[in-house]
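Some notes on the structure that comes next.
Every protein chain of the complex appears in place save one, which is left out.
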Amino acid sequence: MEWITEILEKYNYWTFIIIMLIGLYGMIAKDNLIKKIIGLSIFQTAIFLFYVSLADVIGGTEPIVIEGYTGLYVNPLPHVLILTAIVVSVATLAVALALIIRIHEEYGTIEEREVLIKERDAAS
Amino acid sequence: MIPSIDIALLSIIVVLAIVAITVKDLLAATMVLGVYSFLMAMVWVEMHSVDVGFTEAAVGAGATTAFLIAALSRTARHEKEVTDKKTKRLPAVALVFIILLGVIFVYIAEDIPAFGDSDSAPNKYVKLFSMDADEIENDLNQGIVPEKLIGSVKEAGFQAPTGVINLRKGEWDAFIIPEETTQHFYPKEQKYYFIKKEGDKLDVYRYSLIVRWVEEGKEETEVVNMVTYGLADYRSYDTLGETAVIFTAGVSVILLLRRRGKL
Partner (left out) sequence: MSKERDVIIETVSRLMIPFIQLFALYVIIHGAGGPGGGFQGGVIFGSSFVLFIIAFGITAARKKVSERVNTALSALGVSIYAVVGLLCLIFGLGAAQYLNYGYLPLPVHFEERRALGMDFVEIGIGITVMAIVTSIFFDLAWKEEEDEGDSE
């Protein structure tokens, strides 16, 4: 029965794997560029989930100092890293969307395959 | 952390992630992504990381959705059906790839600390080595750093401790007094190693950075929110770079899209 406890006490880790793989699948398998960006977003949130899960502590409280409190706080360092990562993720998303809009203006489509075909036709 | 709420929210999140990837209508996918982000924010608040939850609710569910809808209004709303053979093979290839990757992640799962473990490496300390306890225990109790301990710590490649405090029976903190004693460098001792008696062996642990962060941050900066003093003070170089990243992203979008012949 040990493996059941093993599975149950790491449920966040399993969810992290599943969400990350879903995001990666979206990035690889989808031909639509916006879908790829959505996949990227899901991938990023999965990584954030992993970090925040590592920081959580049973019986801990929010990382805001309370005078006279002697118990546990959760670990604030992953929160700081993820705060940075979330804001950077929205910056990359904005740049990616701007590129997609430019691609749409240039080629009239946001399907990767069609863009490549048009590119090849233009070259030959 | 309440496991039942966590598991319920995370299951909905997995379903929403699958829907966001598979649905053909891109506007629907965007809205599902917004709901997904908001539930993720709830999970994080529930895991006591209020700042991250707040940011995700504002940035992930708010700004990201608005940007995606704005971009959709200028491109196509529907995903096209794939017709050519090469692209049709992609999902199968991707599936094989992610299953292989998933197996690797499951394989390394045993090294991940259990969820909520307060003694795990990121939250408290890492075990360095164990050594014989026979003679040095008395020295430790009197606050003298034994030569043998210094030797073993140096052998492991770490800085030697300069003092020891007895916390309770069989547990000690070893600390280092920094050499720089400039006025505002906090020359007080910093605890580096944790020593614990297990049977007739002594286990030596190295404290994680976070212990000092949590215990002395309020005293050093007079700010009560640990995330804020981490973000804006301890890691302020990082945050300056991050602000520059946002600025650069804004400038890139302007360069890519603002071609109207006027500013």
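We call the chains A and B, going by the order they appear; numbering starts again at 1 in every chain.
To be clear about the criterion, a contact is a pair of C-beta atoms (placed from the backbone, for glycine too) under 8 Å apart; a residue touches a chain by one contact, two chains touch by 3 or more.
A quick note: this is a predicted structure, and the numbers were derived from the prediction, not measured.
Participant: Looking at B:74, B:88 or B:154, which makes contact with the chain not pictured?
Facilitator: The single option touching the absent chain is B:74.
Participant: For a quick check of understanding: of A:18, A:77 or A:101, which residue touches the chain that isn't displayed?
Facilitator: Final answer for the missing-chain contact: A:101.
Participant: Touching the hidden chain in the complete assembly: which of B:11, B:138 or B:243 does that?
Facilitator: B:243
Participant: Give me the subunit B residues in contact with the hidden chain, please.
Facilitator: Against the left-out chain, subunit B lists 50-51, 53-55, 58-59, 62-63, 66-67, 70-71, 73-74, 182, 184, 219-225, 227-229, 231-233, 236-237, 239-240, 243-244, 246-247, 249-250, 253-254, 256-258, 260, 262-263.
Participant: Which residues does subunit A use to touch the chain missing from this display?
Facilitator: Its contact residues with the unshown chain are 62, 64, 83, 86-87, 94, 97-98, 101.
Heads up, the rule we're going with is that only the chains that are shown with their structure count from here on.
Participant: Starting from the mean Cα coordinates of subunit A and subunit B, work out the distance between those two points in Å.
Facilitator: Measuring from centre to centre gives 14 Å for this pair.
Participant: Report the residues of subunit A in contact with subunit B in the complex, numbered from low to high.
Facilitator: 6, 9-13, 15, 17-26, 28-32, 34-35, 37-39, 41-42, 45, 48-49, 52-65, 72-80, 82-84, 86-95, 97-102, 104, 109-111, 113-114
Participant: Could you please specify the touching residues of subunit B with respect to subunit A in the complex?
Facilitator: Within the complex, subunit B contacts subunit A at residues 1, 3, 6-7, 10, 13-14, 17-18, 20-21, 26, 29-30, 33, 36-37, 40, 43-44, 47-52, 55-56, 59-60, 63-64, 67-68, 70-72, 74-76, 79-80, 82, 84, 86-87, 90-91, 93-95, 97-98, 101-102, 105-106, 109-110, 112-118, 120, 122-123, 209-210, 213-214, 217-218, 224-227, 230-231, 235, 238-239, 242, 245-246, 248-250, 252-253, 256-257.
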